[in-house]
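Contents: one structure, followed by commentary.
One protein chain omitted, others in place.
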């Protein structure tokens, strides 16, 4: 949780929910906001007898779980309390899913791995199979239960560094523009471009953009969308529709006054 | 990628002027009945014509109800999606995609979207009644967003026409006025048949407030706003101290952008930014 993460206002929602999170969910904005907010009661809008008031949860905790999941909702249940968590503001985010990174601190220091999950709200990154904790579930007197390795988050600013593809050494990166005007990550030491991996494109609906399968009954095809049928005419929408339907209307509306 | 949504059939609303014709025809029939003053007059006249075989009542009913159920089933999703865990669909229509479509196309698309919206509302209601989850409830938001965008595009076109022809936008006019409490408010104008001078209720209406009556209130109100602002500013300051304490290498330029009201350089010099960890190391 950052300072004033009161997501009830649209401005704060835009600022505090990470861009990558929104991209991964691939939901319309209104849906994601609806999903995050926990409105207890809202006065009916558009009537003069009601003040515009809503009673809802003010502060939210952001952790491993994505904001549209039920786990997120449970974490932010009515009884749970939040405390202020300080997060360093970062201007240009440079860690994506599928990136090769080296761990700089902790028990797996010096090892390299591939980024599994990004939590932009907390500056966290999960690396596949590294920085794990041994966890146990369902342990009883009769059975040992299940043991498993659980990946722990790593702070982007302190614990990990991107790996230069030319010499496989950790580097700090910079965002620059190519001559074509593309924005790319460049290693500060060698000046080599570090390409953004394909896995970063993944959303809940598809792995990569090319592999999305169209819903034939509900989706409109690309060709149909791109065909231009608009012809500019000196007519309003209503006049054009009336012409197409053959409705003739000669009566002239009488004058009215606005005040 | 362009993954759009719209649906199968393309319905066109029938001529709205038909309504008046229907009405007049009914009127004629009614008047004819009234003149003859005989309820069953139409049953006496028909001559025997052997050519057409009339369907029985049962057949007629079956045909009628089949037709009606077919139409009413538009309120429900496709059968494959009943009880499905997930229905994968594309995104909503964007404004720039709708701008290249002709008005008649937009008109057709509106009814497709309207039907889809009704379908989703029906399914949502039914799922709730059966204590089940609607698969992909974000479909509702996608349809609503598309409809909103479509309406905006239509509005743009009409605005352009009105500005060209009359020099006005053609929208409902508004102005910003002071209410009785002395606060600024957004007032949408109303349409009237008579001009203001002749309207008894509106003749003497003035948008203003008495300074003497609202003076005290406004003073307190402004103080409240100012206290709120000051408090949030102090909270921000405290938060920035903590940021410097925990992350000594934080990007100062970016902080200046995020908190334009704060003097970041001055805050950095404060004792409160010193970390206890650093002191230990020293």
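Think of it as A and B in the order they're written, each chain with its own count starting at 1.
In this section, a residue touches a chain if its C-beta (ideal position, glycine included) is under 8 Å from a C-beta of that chain, and two chains touch if they have at least 3 such contacts.
Criterion: contacts and distances are computed from a predicted model.
Peer 1: Look at the options "Trafficking protein particle complex subunit BET3", "Large ribosomal subunit protein uL23m", "DNA replication complex GINS protein PSF1" or "EKC/KEOPS complex subunit BUD32" and return the one that UniProt uses as the protein name of the missing chain.
Peer 2: The record for the missing subunit names the protein "Large ribosomal subunit protein uL23m".
Peer 1: Which listed residue, B:98, B:147 or B:240, touches the chain dropped from view?
Peer 2: Counting the whole complex, the residue in contact with the absent chain is B:147.
Peer 1: Taking the full complex into account, what residues of chain B touch the chain not shown?
Peer 2: Its contact residues with the unshown chain are 11, 13-14, 16-17, 19-20, 57, 60-61, 64-65, 68-69, 71-76, 82-83, 107, 110-111, 114-115, 117-118, 121-123, 125-126, 129-130, 132, 147, 150-151, 154-155, 158, 162, 170-172, 191-193.
Peer 1: Counting contacts across the full complex, list the positions on chain A that touch the omitted chain.
Peer 2: Residue positions of chain A that touch the missing chain: 40-41, 44, 78, 138, 140-141, 236-238, 241-242, 247, 249, 251-254, 256.
Going forward, only the chains that are shown with their structure count from here on.
Peer 1: Touching chain A in the complex: which residues of chain B?
Peer 2: These residues of chain B touch chain A: 1-8, 15-17, 78, 87-92, 97, 99-107, 137-138, 140-142, 144-145, 154, 157-158, 161-162, 164-165, 173, 189-196, 202, 232, 235-236, 239, 242-243, 246-247, 249-251, 254-255, 258.
Peer 1: If you look only at chain A, which of its residues touch chain B in the complex?
Peer 2: 3-4, 26-28, 30-31, 34, 84, 86, 88-91, 157, 205, 209-210, 212-215, 217-222, 224-231, 234-238, 240-241, 244-247, 256-259
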